[in-house]
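Could you have a look at this structure, given as structure tokens, before my questions?
Showing chain A:
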Amino acid sequence: MSAIALERARSWRALGWVTWRQQRASVGIALCLLAGAALILVLSGVPIHHTAARLGPGWWIQTRRDGYYSWTTGLPLLVQAVPVLAGAFAGAPLLAREAEAGTLRFAWTQGTNRVRLLVIRLIFILVLPTVAAVGVGLLYAWWQHPMASAGVERSATISADLLAPSFAAWVLFGVALGVLAGAAIRQTVAAMGATIVGYMALMYVTALHWRNRYLPPLSGPASRAGQDAVSLNQFQAFPGGRPLTPSQLAQNEHWYATHHVLTWAIYQPASRFWTFQWIEAGWLTVLTLLLVGATIVIIRKRAV
Partner candidate 1 sequence: MTIEKQSESALGFRLDPGSGVPTYLQLVQQVEQALRLGYLSHGDQLPTVKDVVETLAINPNTVLKAYRELEHRGLAVGRPGQGTFIEGTLRHVGIVEQNALRKALADWLHTADAAGLDVDGIEALFTSELRDFQENRDLGRRSTSGARTSGRRPKQSGAVA
Partner candidate 2 sequence: MNVLESHGLGKRYRRAWALRDCNLAVPAGHVVALVGPNGAGKTTLLHLAVGLTRASAGDICVLDGLAPGSTAALDAIGFVAQDAPLYKNLPVADMLHLARNLNPGWDDQRASGRVADLGLPPRKKVGALSGGQQAQLALTIALAKRPRVLILDEPLARLDPLARHEFMSSLMGAVAEDGLSVLFSSHVVSELERVADYLIVLNSGQLQVSGEVDDLLATHKMLIGPREQATEATAAFSPVRINQAGAQAQVLCRPADRPVPAGFSVHAVSLEEVVLAYLREPSAAALPGPAMVLR
């Protein structure tokens, strides 16, 4: 049997061929989505850079009047759709379509362990798009550079997940969620739907609640927070932070001045921005590993 053992050792390459041959469409879809995102960024980013170079630091104020605003902030939303689309169209059909077509009954009765097959497939479908996503994330950083240097407040809630660490992690998560959905729900369309719903739910919760609370927020005068800080709450307060009561808020300007009322902010300073990026990327990666583990458990146990 040692000849067969040798064969198995070499078979990772053979399995790679098999997986690539079968999966190149799915991986292709994911890569196309990312390429599309890259294209959007390049096509919109080049004019922005030119304008910024031409008009100098005040370019943002000037072009805002001309209606430039809407599509430069709207476009990134399209890019945001990439991870969930990759998950639904590349991740979910991976196992679900084979379950529907019955070809799992073929693949899992050949001489190769089914977990091994899955691992190889996951390597293709997770690694390649994630690497591409890192590229798109860097491209996005380039894209938004002129806006940052023009002093546009970074609405970090929306753009934070498009930068390299967290964008790649969201793509990773999206595809892994799709694969798990396909393994658990053996129907392509239903799995795609579940992926979209699950992804949106997590994105919603993260964006609205968690993203700015990875570390306890600082509290202090708004002026100290700085322009790039993410403000969670702002209110009028006395020096020291005690907020004004509703009746006090109704006082006039003179009263405000004598009591040294200032704008108080609960905020995350700009310095924490990158820390938060890596925290988000980190927990998403851990979640992805859990999803992959769950997928392996499911395919080992369930009937086909």
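These made the cut because all candidates are chains of the complex that A comes from, given by their letters.
Here is the rule we go by: contacts are C-beta pairs under 8 Å (C-beta built on N, C-alpha and C of every residue); 3 or more make two chains touch, one makes a residue touch a chain; residues count from 1.
Note that the coordinates shown come from a computational prediction; the quantities given were computed from them, not determined experimentally.
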Counting any copy, say which of 1 or 2 touches chain A in this complex. 2
Could you pull out which chain A residues touch candidate 2 in their complex? 4, 7-8, 11, 14-15, 17-18, 21-22, 101-103, 105-113, 301, 303-304
